[in-house]
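Only one protein chain is missing from this complex, and each of the others stays in its spot.
Presenting chain A:
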Amino acid sequence: MVQKLEYLKESPSQTAGPYVHIGCMPNFSGIEIYGGSDLGRSMKTGPVKGEEITVTGIVHDGMGTPLRDAMIEIWQADAAGLYASANETRGKADPNFTGWGRSPGDPETGEFVFETVKPGRVPFRDGRLMAPHATLWIVARGINIGLQTRMYFEDEAEANAEDPILTRIEHQSRVPTLLARKTGEGAYRFDIHLQGPDETIFFDF
């Protein structure tokens, strides 16, 4: 026998289920509470710095059917690459930008929408800059543990080509699943596929 390592174990995840919106976006689900506003519906609390963009997309299951009961969260740096986090030590993030949003997906189409800003570049562990990206986290009925992916931008080819994570992905043919496509001025499209030939890359950070 040896000494014991005194660590606790992370609580096991369980599915968010079909009614995640009751808990996380109650007003969207028809429960009038918390003064009528759901957390994360707006990522801006005033005029923001940088390029304002709209990101839309749909989460598809393995049959290509849109998920209409998912909840999608986004977490990203501001236009200067700073996080609005208590433990951000590199500077002060844009005070009018929370960096975090939640979208329920449209009840009919499943389309999620984030009104946000194009994120700046954030350093990787070794100091090299990562390409502009946002973290997306997807929960829904049938998803046992929240799925984490990253949204990069197709029109950031130069930064993407030197991104420490994108360049280390073995199957480079899958990298486009992480790229938001520019569809207009300030408009990006980022569809997510849980399964199938276009399956999105999901991470275990």
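Keep in mind that, in the parts below, contacts are C-beta pairs under 8 Å (C-beta built on N, C-alpha and C of every residue); 3 or more make two chains touch, one makes a residue touch a chain; residues count from 1.
As a working rule, contacts and distances are computed from a predicted model.
J.: According to its UniProt record, what is the protein name of the omitted chain, chosen from "Sulfate transport system permease protein CysT", "Protocatechuate 3,4-dioxygenase subunit beta", "Spore germination protein KB" or "Succinate dehydrogenase hydrophobic membrane anchor subunit"?
T.: Per the UniProt record, that chain is "Protocatechuate 3,4-dioxygenase subunit beta".
J.: Quick one: say which of A:V20, A:I53, A:V117 or A:A180 touches the chain that got left out.
T.: With A:V20, A:I53, A:V117 or A:A180 as choices, the missing chain is touched by A:V20.
J.: What residue numbers in chain A mark contact with the hidden partner chain?
T.: Against the left-out chain, chain A lists 6-24, 26, 29-31, 33-35, 39, 61-63, 65, 67, 69, 73, 75-77, 83-88, 98-100, 122-127, 130, 133, 135, 137, 139-147, 150, 165, 168-169, 174, 194-195, 199-205.
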